[in-house]
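Only a part of the assembly is drawn; its chains keep their places, and the rest are absent.
Going by the order they are written in, the chains are A and B; count residues from 1 in each one.
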Amino acid sequence: MGSNRLEAFSDGVLAIIITIMVLELEVPEGHEWSDLWDATGLGLLTYLLSFVYIGIYWNNHHHLFQICDEVDGGVLWANLLLLFSLSLYPFTTAWMDESELAQVPVVAYGINLLAAGASFYVLEHMMARLPGQRDKLREAFGRTTKEQLSLLLYTLGILLALFTEPWVGLVPYVLVALM
Amino acid sequence: MGSNRLEAFSDGVLAIIITIMVLELEVPEGHEWSDLWDATGLGLLTYLLSFVYIGIYWNNHHHLFQICDEVDGGVLWANLLLLFSLSLYPFTTAWMDESELAQVPVVAYGINLLAAGASFYVLEHMMARLPGQRDKLREAFGRTTKEQLSLLLYTLGILLALFTEPWVGLVPYVLVALM
């Protein structure tokens, strides 16, 4: 089975996820800069963060399916798992934002990031099972150190949010987006 | 008439349906795990269920149009009927979730599942009418036992929700998703 329609469908889902997050931004009731900042300042920053993440996933997804154009049932389901994790970003982002960075929502956001990262990992492994694709993947992605580092940083962020101030947990999250 | 643009349009609609369901999830007002569970726990599970269904439909739709690339007016309308049924999933999912699995909403969800399943059936039959496609379809889908079983299980779920506890009706629905 070719990967064209899977790519088109994933692009559609990612395009929607990245765009509907803006619907979660609350329009300020007042008409001053301070109202914008109070009602939406944090929301704009967390939106930017999640936008960058989805952009990175789109980019990596694009890259992955340029190398491999053979897909099977396992790859289809791993891809859906990834899309499901990513589709929760607007929800966890909104919760984290509305709670003004309370501990549990920051941890929940981190778990969501971790789940998406792990799903991407699963997707790669499902693709590497297919004959002839392992070598192409290894060549293109190397030893995937960057990916493992992301998973580590998400975990670190979760732990920091749990055992220090919640906002400290955001530091490793932002680092991943900047990598 | 070729099927390319029909596939692209259907992919677009399915991508939107699968994604906007997350907008129906209510962001919890509190900041604890218990608030997440109370406000959204059931919503996340029903979202997951509907996400899997739409994923399966996308998969089957993809499969169907890989075999047949000839479409006519009847196929176009059967396809729109299917998309209409599926477009109601976010609505019936939200009602079932907000009612905390009350009887009527669970039955309504089952009717929606049944309508989508029947529409897919109609779509296949409209495609099988076109010259030369019946054999290709029969070869690829066999005697479509799995599909008929789904319709049966949806009906069973509706009956169970009507005559026993509503949540029991969900068991056959979940079974279809796992098949």
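One rule holds for everything that comes next: a residue touches a chain if its C-beta (ideal position, glycine included) is under 8 Å from a C-beta of that chain, and two chains touch if they have at least 3 such contacts.
Predicted model only: the values in this text are computed from it and were never measured.
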Homomeric complex, total chain copies (2 given): 4
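The rule is simple: only the chains that are shown with their structure count from here on.
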Centre-of-Cα separation between subunit B and subunit A, whole angstrom: 26
Subunit B partner contacts - residues on subunit A that touch it in the complex: 1, 5-6, 8-9, 12-13, 15-17, 20, 23-24, 76-77, 80, 83-84, 87-88, 90-91, 94-95, 98-99, 102-105, 108
Partner subunit A, residues of subunit B touching it in the complex: 7-8, 11-12, 14-16, 18-20, 22-23, 25, 27-28, 31-33, 36, 40, 48, 51-52, 55, 58-59, 62, 66
